[in-house]
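Mind having a look at this structure? Questions to follow.
The complex appears here minus one protein chain, its other protein chains still in place.
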Amino acid sequence: MTKVETRLPAPTVPRRFPLRQKYLPVTATAVLISLMYGLGVINYPGFSDTQIVLNIFIDNAFLLVVAVGMTFVILTGGIDLSVGAVVALTTMVVALLLENGWPAAVVLPVALLMGATIGLGMGLMIHYFEVQPFIATLAGMFLARGLCYAISTTSIGIDDPFWVRVANAQLWVGGWFITISVLVALVVVLIAAYVLAYTTFGRDVYAVGGNPQSAMLMGLRVGRTRIAVYTISGLCSGLGGVLLSFYMLSGYGLHASGMELDAIAAVVIGGTLLTGGSGYLLGTVLGVLVLGLIQTIITFQGDLSSWWTKIFIGLFLFVFIVLQRAVTRRRR
Amino acid sequence: MSNLVRHRLFWPVAMLLLLLVGNLAFTPGFFAIELRDGHLFGALIDILRQGAPLMLVALGMTLVIATGGIDLSVGAVVAISGALACQQISQLGDQGAVGGVLVAVALALLLCAGLGLWNGFLVGVVGIQPIIATLILMIAGRGVAQLITGGQIINVNSPPYKAIATGFLLAVPVPVIIAAALVAVVALVTRRSAFGMLLESVGGNAGASRLAGIRSRQLIIIAYVACAVCAGVAGLMVSSTVSSADGNNAGLLIELDAILAVVIGGTSLLGGRFSIAGTVVGALLIKTLDTTIYTIGIPPEVTLLFKAVVVVVLCLVQAPAFRARFARRRPTAEVSA
Amino acid sequence: MSEREPVLVMRGIGKRFPGVVALDGVDLRLFPGEVHALMGENGAGKSTLIKVLTGAYHHDQGDITLGGEPVAFAGPHQAQQAGISTVYQEINLCPNLSVAENVLIGRAPTRFGRIRWSAMRRRAEELLARLQLSIDVGSDLGAHSIAVQQLVAIARALDVDAKVLVLDEPTSSLDASEVDQLFRVMRGLKDDGIAILFVTHFLDQVYEIADRMTVLRNGRRVGEYRTAELSQLDLVAAMIGKELAALEDIEEAPRREVAALERGTPVVSADGVGRAGAIAPFSLGIHKGEVVGLAGLLGSGRTEIARLLFGADRSDQGQIAVDGTPVTFRGPQSAMRHGIAYCPENRRTDGLVEELTVRENIVLALQAARGWARPVPRGRQDELVGRFVKALDIRPADPELPVRNLSGGNQQKVLLARWLITEPRLMILDEPTRGIDVGAKAEIQRLVVELSDGGMAVLFISAELEEVLRLSHKVAVLRDRRLVTELENTDGLDLDRVMAAIASGGAT
Partner (left out) sequence: ACGGQERGGGSGTGSGAGKDDGQIVMGFSQVGAESGWRTANTKSIQESAEAAGIKLQFSDAQQKQENQIKAIRSFISQKVDIIAFSPVVESGWDTVLKEAKDAGIPVILTDRAVDSPDKTLYKTFIGSDFVVEGQKAGEWVKQEFASASGPVNMVELQGNTGAAPAIDRKEGFASVIGSDPKFKMLASQPGDFTRVKGKEVMEAFLRANPDIDLLYAHNDDMGLGAIEAIEAAGKKPGTDIKIVTVDAVKDGMQALADGKINFIVECSPLLGPQLMDLAKKVVAGETVPERVLTEETTFTQEQAKSALPDRKY
């Protein structure tokens, strides 16, 4: 081989996409939600009331918080099936402790700590023993629900004055109100969005989801990141459980049944890939809105039998997702 | 021996045996199998018979998971299949007519195949993430099942239909035969044709598979159709067990058990390599666990805790990393458990 | 140099995988301010040694000292902290992140825990500029060609304040000018007293940059040599372990004779085929028995042409014809039906299915063409696979191993075998010699010649211009995603003329 001495000009490379392709799914989702909202406004009187939109937030604040935690997990390519059960367990523990006269100031951190601990446990199992996340978190789910029933099979009411006050507090802005839970949920969303976009840890989450093997070779602490996301998810479930206990003022083992699916659905509808590495927290918020909006429309419809309710929810989801897909589809 | 221990299925099988032995301790005649009126009876037979629907659903799920997908709608398909079959049969003049029942069964399975096609279309052609694509049918499908039954439980009084779940053929319960046959067919088709390998390829690396000229669309659709048909057969069994169709409760949460069975059997949820034998063992393990809970009489309040413990223990002994730690302390890790 | 203390010493390193002894008592010394080449055939254990060094693998035997202190890294993170910066063989980056992040993730500039995105972009641009790469650092890494990705990986390693820099085949898909630029940077680092461990299969590059080298064979260390004291032939002999006489075997293929070729209707021809944003419309015909080489810089659009001809991407204009008959490719399988095969450049993402075995990976395309219902009989599979494992010298020669356990070069051979057994009429080879050792490379070159002599049309893409020039009857030159000219490979054509054509955009 002869040595080539000629110096060639460095390649000039044109920018390929003027609009960042990666923001397209979120944008499309937002547009579709507006359309759906418009549909509601046109069809149902009273739908245009701003309170309706706020109600969606009020009714889904806990789901939003849980979905935030789930977003972290899914971004690393994992999944957390335990969230619904941990939420239920939290309501149960909160109710039990309050019933036994513990002060709210102690119960609150205990609840959060418990959620985080369960998450941590699953994270450790997933990382150190290489158990598939699905199984580890399914075991977590059994465990948490099991503990609920072990505590009590009936629901326990909450009448702690602090809890009741927070639960009934309505923050009025103009003619509309939101609850404290909504505020908490929004703060959580903002913090989480900041963490994902602006901290080293947040970017590690994306890297691990992109390719864990590579991330490890790049010198990132994959194990730490992985354990951390499950802990965060557990913490969010704990917080979600606290919010739910505000919402319900009771603890019950059957609370939040199937919430894991709602949370996963919200995250995925929001454009996050289940395989990890791609997605935005804003998408998750939109995903929760989609689910809430569908439910609101169904309630406003008001004359659907139980089965038509299900069929319509499925139909709405289908139309939404196919449209979303059609808009964002890239040509091969 | 150490080769045996290292085998992928060693720990699930060991766990299965352990549970069975545990049952024996509580119910002395647990392993006894007797021939009564020319029919096989016994606890082990019951487990096989009761486990047949789960095994079938898990079997189909294995194929879907091998493509890197997941099918949440199987429970709804179980319900729809039973509902349609019962609804058809209940309208027959003579419910005992074998021909009429066959038509009803065929119709139900055809509908299930159609539902599978729908899932496969959404995943393979439209390109929707499997979990969401099948979530649609999971929700709407329950509605459809209830629509068919009118929200009521449809009763049928049809000996041929009842035979699907409670009959015997050559002393063996019919559902066991059906499940075994389907497992055999799927195993043969996947391993004797190139279907299994191509499926694993698509699940392992979809991009590379496309560039190798594999028609992944076709494979994905087939996998979802097969999954739905398996679920459909399971649905027939479930409704035939009690000669009635319950649109809301039939197959409720079976998707979770099925996925668990597949994963216990050593198939990764990320797709790629799959093991049908593993799935069968997984399904049997789960069913045995259920039976154990009833026979030992574990109080309902702690049933889930018990399940959690079993799953955790199983995961841990299966995890190579865990065993490595264990083995380091005790070089001869040949425990008879 | 030897009077100084080595910065890194690996002694008696042993590493076994199930069924394979990858390393067996290997020693390695690295001195500050030297470039040390690690040489060996495919599968000799180079990458494994590097992964042991950085803690990605745990070794079974031996010890490592860094700066006199014994070390045992639990993982690459710790190695990095201790001052060992590594570029691994396969590009190990995150395609879903931006280029800037890939360069800097793990040590992004922060203020109060907040990543300073603008500073990060600037820093990444600076680092890439050292390698003369100016791309939009905000774009996703996955959108870039493999060569660009390789440069990004190098840039990442350069940023670290390292004592030891490890480069595992960093040049395998770079063209000459990029390699030059890399060497310039490496020399600068060397002058700063950094020890560089360098792996490549290009002997010229070794002799250009390395001060000393360690040769591995079959997981054992053959010896440590000063570059100046070991001739190329001796080096090859040490790597291969054969007497000099046997070295005739690895003579590279001779230059092609254009005159011998008869051109009728092209097997495959493109007429004004193009795809917006990827490649400008081009026309190109490839005839029976002809080898057409594509020459160009990285990102010039060679891979794009290959993908369009294979139906991997859809063209949005123009017409492709097979044997003169217009065809429309709706995907790779329709191209395959017309006897076209495509061996992609990025074997990890586009080529291999890592979980499957060597055998399954080899028969994959053949099987896909037949459809799943008509399996290739096992006996025939074994026969075909056995033949190509032997012909391409795939090691270890066990077809039932998962392909992910093979060394990089052997994986490349598996990919080649996959397409060879389909006996295509047009074979598109995108960087087929990437990461392949000298012996195997000559083998592959000879194979190309043989195949084309046997009537196969070949589209040959390589970052190594000499290779393109040697094998091709015709060289198509690309620049900025545009096919600028076609040069017949007659006596007059030499490297300089091709380079000039690339540089001038074909205006010669």
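For clarity, chains are labelled A, B and C in written order, and residue numbers in each chain start from 1.
Everything below uses one rule, namely that contacts are C-beta pairs under 8 Å (C-beta built on N, C-alpha and C of every residue); 3 or more make two chains touch, one makes a residue touch a chain.
Source: prediction; values computed, not measured.
K.L.:
Looking at the whole complex, which visible chains does the left-out chain touch?
P.N.:
Within the full complex, the chain not displayed touches A, B.
K.L.:
Return the single residue from A:Phe72, A:Phe134 or A:Tyr252 that touches the missing chain.
P.N.:
Candidates A:Phe72, A:Phe134 or A:Tyr252; residue touching the omitted chain: A:Tyr252.
K.L.:
Where the complex has a chain not shown, which of A:Asn211, A:Thr296 or A:Gln324 is the residue touching it?
P.N.:
Residue touching the chain left out of view: A:Thr296.
K.L.:
Check the options B:Thr67, B:Ser158, B:Ser244 or B:Thr279 and report the residue that touches the missing chain.
P.N.:
B:Ser244
K.L.:
Mind listing the chain A residues that contact the chain we can't see here?
P.N.:
Residues of chain A in touch with the missing chain: 39, 43-46, 49, 51-52, 55, 58-59, 95, 148-149, 153-159, 164, 167-168, 244, 247-258, 295-307, 309-310, 312, 315-316.
K.L.:
Residue-wise, where is chain B in contact with the chain that is not depicted?
P.N.:
26-27, 30, 36, 43, 46, 50, 146, 150-153, 155, 166, 238, 241-244, 246, 248-250, 252, 290-291, 293-295, 297, 300-301, 303
Criterion: only the chains that are shown with their structure count from here on.
K.L.:
Decide which interface, B-C or A-C, involves more C-beta pairs in contact, and give its chain pair.
P.N.:
The greater number of contacts lies at A-C.
K.L.:
In whole angstrom, how far does the Cα centroid of chain A sit from the Cα centroid of chain B?
P.N.:
30
K.L.:
For chain B and chain C, what's the span in angstrom between their mean Cα positions?
P.N.:
Here chain B and chain C have centroids separated by 45 Å.
K.L.:
Specify, in ascending order, the residues of chain C that touch 2 or more different other chains.
P.N.:
Where chain C meets two or more other chains at a single residue, that happens at 312.
K.L.:
Any chance you could list the residues of chain B touching two or more other chains?
P.N.:
none
K.L.:
Would you pull the chain A residues touching chain C in the complex into a rising list?
P.N.:
1-4, 6-13, 15-16, 22, 198-200, 203-204, 206-207, 209-211, 213-221, 277-278, 331-332
K.L.:
Which residues of chain B touch chain C once you look at their complex with the stated criterion?
P.N.:
Listed in rising order, the residues of chain B that touch chain C are 192-195, 197-198, 200-201, 204-205, 207-215, 219, 272-273.
K.L.:
Residue numbers of chain A touching chain B in their complex, please.
P.N.:
Interface residues on chain A, with respect to chain B: 125, 128-132, 134-136, 138-140, 142-143, 145-147, 149-150, 153, 261, 264-265, 268-269, 273-274, 305-315, 317-318, 321-322, 325, 329.
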